[in-house]
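Just one protein chain is left out here, and the rest sit where they should.
What follows is subunit A.
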Amino acid sequence: REVTASSRHYVDRLFDPDPQKVLQGVIDMKNAVIGNNKQKANLIVLGAVPRLLYLLQQETSSTELKTECAVVLGSLAMGTENNVKSLLDCHIIPALLQGLLSPDLKFIEACLRCLRTIFTSPVTPEELLYTDATVIPHLMALLSRSRYTQEYICQIFSHCCKGPDHQTILFNHGAVQNIAHLLTSVSYKVRMQALKCFSVLAFENPQVSMTLVNVLVDGELLPQIFVKMLQRDKPIEMQLTSAKCLTYMCRAGAIRTDDNCIVLKTLPCLVRMCSKERLLEERVEGAETLAYLIEPDVELQRIASITDHLIAMLADYFKYPSSVSAITDIKRLDHDLKHAHELRQAAFKLYASLGANDEDIRKKIIETENMMDRIVTGLSESSVKVRLAAVRCLHSLSRSVQQLRTSFQDHAVWKPLMKVLQNAPDEILVVASSMLCNLLLEFSPSKEPILESGAVELLCGLTQSENPALRVNGIWALMNMAFQAEQKIKADILRSLSTEQLFRLLSDSDLNVLMKTLGLLRNLLSTRPHIDKIMSTHGKQIMQAVTLILEGEHNIEVKEQTLCILANIADGTTAKELIMTNDDILQKIKYYMGHSHVKLQLAAMFCISNLIWNEEEGSQERQDKLRDMGIVDILHKLSQSPDSNLCDKAKMALQQYLA
């Protein structure tokens, strides 16, 4: 209470009629609040902010007073997040932006410093920077004023540039040209903030990235400048940020993955960032950036895997908080705990990237101490981020037949995976279900237990998802499941999916879903007894669906796939009749035998072959009917085809007639 009373005195002085006294009051207030969060909160509660803003905007205020007001406001913003919220509520941003139009550099700098503090707070919406279209060009113009305007403006940009829209705005206002020369500034802070700007501008942005590679600063290309900034004697922050810039430019396609600046500079630098000597934050960022860099390129994955024992180095990410820190040092324990999740998820991400393509690397990862246990534990962590990263890592490793049969089986990975799949957020579901696809492969020993734990229901559920990625994974997994499966499983799938859903999927807007659904049908319709069984119960619907697709506007692959289904049906004993009695379908087959695309011709040929095969019952009648349709003529024509495959098949079919 006493403190509040004494604080009131500061606020009261802001209302003094004598401008000189007001100025002195503001200066005293400035000295009182520095580093004193309680005092800051008091003054905000007492309503100092609106008065300060009033003074700051008042025409009659002296520049000195305005500047001091901006300084005090900046000081208040340095406090807690609540302080920033209060300032935002008083509409401080427009007021400060207005202040930037002043001719006085000191005042501008004070406003920018305050804006910088506010915009770097997590509670400030970035959009506020872009609401007034004149702000960005004005900030660009101010970049030339002083090293402080440079530092603050770059810092504001790097915090407020989120997503392609912001990138485009900044880019269109000449951010690249205006900021590039700051990279050679004498001030370390300016260089650093400019570098950060480029990293956010280039992220996933081919346009910016392509521009950056050709920008010259003092006769040097920007990538060369970045490479210099990642020399090992530069501050870690600078090395890490320039490595990010180069990484983003590489991923955006502006630098080749086999460029020396990536292979010999960026990659080793990022590996060093993962070493035990670095701070925990740096190790997290280093691993995440490296994961992003090497993700699409197997050669980079191979190089990273042999660099500085990276795979073993990452195992250390799981050792926080260490047992030592728990006992000896509370501060360290706290620090460790805060970063433990981040470290784990970063390591999982990097392992996922490392093992994405190369079997030997996967083996090395799995042979790292307790790795499978760690991943399995990661699957059930409370943090979504860690769970997601663990699933990704596991997914990456599950591309190995050998691991599917060994480690995955030994650690019963499917159990926690099935658990993850229950009620998980979509982002996890997407990765987890695509991993399930791999675990359901015919040769995977996990297939059985997964089926027993209700996978069919779950996957059929996924096919009804809004998210096309989930639909694809669901149907894909079902397709894998149906491959060479026993009759019971196939029946389960059909029952659980329902023919309605099957039809819905066949008209899905996503081509992938359609293809996988056709694949599922094909796998369901294999081996004669299964074909007959399924066709006897669902024959009508399936024939309808096939007709629908053959009539629809679809690409070659889809039609080919559909004809293959017909060929399978034609192999059934009783199912054959469904085709033979359907003149419409027969006409279509005939049509595709004469199609310009060889693939479709071949597929149609398979149907015919299966229908006219000699040794089967009723083959004579079928042969006759087809001859009447003119099929034999077509066969003769095809037996002259330049395509040897097609030609052989046609001759073989004609022999059936001869016999």
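Everything that follows uses one rule, which is that a residue touches a chain if its C-beta (ideal position, glycine included) is under 8 Å from a C-beta of that chain, and two chains touch if they have at least 3 such contacts; residues count from 1.
As a working rule, contacts and distances are computed from a predicted model.
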Legend entry - Choices "RAN binding protein 9", "V-type proton ATPase subunit", "Centromere protein L" or "Septin" - which one is the UniProt name of the chain not shown: "RAN binding protein 9"
Inset, instruction - Kindly state which of the options A:Lys40, A:His173, A:Arg374 or A:Arg392 is in contact with the chain not pictured. - result: A:Arg392
Legend entry - Option touching the unshown chain, where A:Thr67, A:Ser199, A:Thr266 or A:Ser353 are the choices: A:Ser353
Inset, instruction - Sort through A:Leu314, A:Met479 or A:Leu506 and give me the one touching the missing partner chain. - result: A:Met479
Legend entry - Contact residue for the chain not shown (choose from A:Asn178, A:Thr241, A:Asn568 or A:Gln623): A:Asn568
Legend entry - Residue of A:Val200, A:Leu518 or A:Ile534 in touch with the missing chain, whole complex considered: A:Leu518
Legend entry - subunit A residues that touch the omitted chain in the full complex: 204, 231-233, 264, 268, 276-280, 282-283, 288, 291-292, 295-296, 303, 306-309, 313, 322, 325, 331-332, 335, 349, 352-353, 356-357, 359, 392, 395-396, 399-402, 404-406, 426-427, 430-431, 434-435, 437-438, 441-443, 468-469, 472-473, 476, 479-480, 482-484, 512, 515-516, 518-519, 522-523, 526, 528, 557, 560-561, 564, 567-568, 571, 598-599, 602-603, 606, 609-610, 613, 615-616, 645-646, 649, 651-652, 655-656
